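With one protein chain held back, the other chains of the complex are shown just where they sit.
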Amino acid sequence: MTGGSTTGDDGAKAPSSGPREPRAAWPLWEVFVRSSRGLSHVHAGSLHAPDAEMAVRNARDLYTRRNEGVSLWVVPATAIITSDPDAKDQFFESPQGKDYRHATYYTKSEGVKHL
Amino acid sequence: MSEANASATRITPGNALRPEDIALLETKPGDAVAQYALWLGDDALILAQRLGWWISRAPELEEDVALANIALDQIGHARSFLTYAGRAWDRTEDDLAYFRREPEFRSVHLVEQPNGDFARTIARQFVVALYQWELYSRLVDSSDPTLAAIAAKAVKEVDYHRDHSIQWILRLGQGTEESRHRMIAGLKLTWPYVEELFTDHPLVDELGDVGVRPSTLRAPFDAAVQVVLAEADLEVPQVPGSVGGGRLGRHSEHLGYILAELQVLAREYPGASW
């Protein structure tokens, strides 16, 4: 599996040049917003913050300026594990062609009520 | 139903109260209430004016957004209080903000203080936010329904300002040697202006249960300060308090410059609409 952000890059990083200030660079956080009660948290974007407490506050300031949310999650970008991008064909092949998992596969029952 | 009750039902603390709504009120505050609204409105206005400077200059872009949010909240409070005050004299929020002279302003010296570096701004924010929180959380019980409604919205917003400044006090106080020195210096520069916030004035006696007696806020303010500074391993600066005088129209030397900038355009075109 590949670590890193959902919106992040997984390897082919452009070479970064020039001086870096590792202590001053704040880590990247992914932000998830619940827009109203009853809905899931949805990925809204990312931001930089020195720690989790500031990240959730920055997320509030940045991603809910227009009443967009009732709840927030922030996750360190490095904590997100994603499926392997190189293997996505194999990884997601199995459900292909298994139409019988969908209601629309069963045409004969059309018109029958409450089914 | 009395007029006061009518406005109480129209403006309920749970709804977001906008200055535009207050301008439509039928009730007019008495002179003392309007004077009191000026106190609170001018504090918020001058603070917003100071904070507005930071937008595009903050230590990190995320902080530009955070400080702008605080400034926007304060300008909102200022507009509500000034609109309400203006009802007493048939003047608009803009008449009051742009066409009063310096001695007619009622802001405290604290909000007039320069931004300085980020630590000094945070020190000022810390004091203002803690003070405003203590104040507004009591003003929600004001016998004046409009002041109570403005306070009900403001107290929630100021609660966040309090949190924002506390987070930074902790980080700057315990971050690096440099940030610690700057935080200590910022608190020291700010502390002379704390005392004025809690000074009672004859106006407060006139107000009765409409307003909040400033001196009663001192103890809870000090207690809250103690908790935060102790956690940040900082101390309350031991500096003499300044006499203040903002509520009487005797301001710091900074206010003249602030108003010069705030008012320049409006005064260049008196009577113009924008």
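Letters are used for the chains, namely A and B, taken in the order the chains are written, and counting of residues starts over at 1 for each.
Quick note on the criterion: a contact is a pair of C-beta atoms (placed from the backbone, for glycine too) under 8 Å apart; a residue touches a chain by one contact, two chains touch by 3 or more.
One rule holds for everything that comes next: contacts and distances are computed from a predicted model.
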Exercise. With one chain of the assembly withheld, which option in "ABC transporter ATP-binding protein", "Ferredoxin reductase", "Putative glutamine transport system permease protein GlnP" or "1,2-phenylacetyl-CoA epoxidase subunit A" matches that chain's UniProt protein name?
Worked result: "1,2-phenylacetyl-CoA epoxidase subunit A"
Exercise. Omitted chain: which shown chains does it touch?
Worked result: A, B
Problem set entry | Listed residues B:71, B:148 or B:234, member touching the removed chain | B:71
Problem set entry | Selected from B:104, B:141, B:178 or B:231 as touching the chain missing from the view | B:178
Problem set entry | Touch list for chain A against the chain that is not drawn | 1-2, 5, 7-10, 12-14, 16-21, 23-26, 28, 45-48, 50-51, 54, 62, 65-66, 82-87
Seminar exercise, completed: Per the touch rule stated above, chain B touches the missing chain via residues 19, 45, 48-49, 52-53, 55-65, 68-69, 71-72, 75-76, 78-79, 82, 93-94, 97-98, 117-118, 170-172, 174-176, 178-179, 182, 261-262, 264-266, 269, 271-274
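We take it that only the chains that are shown with their structure count from here on.
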Seminar exercise, completed: In whole angstrom, the CA-centroid distance of chain A from chain B equals 40
Exercise. What does chain A use to touch chain B in their complex?
Worked result: 26, 47-50, 53-54, 57-58, 61-62, 65
Problem set entry | chain A-facing residues of chain B, complex | 60, 62, 65-66, 69, 163-164, 167, 171
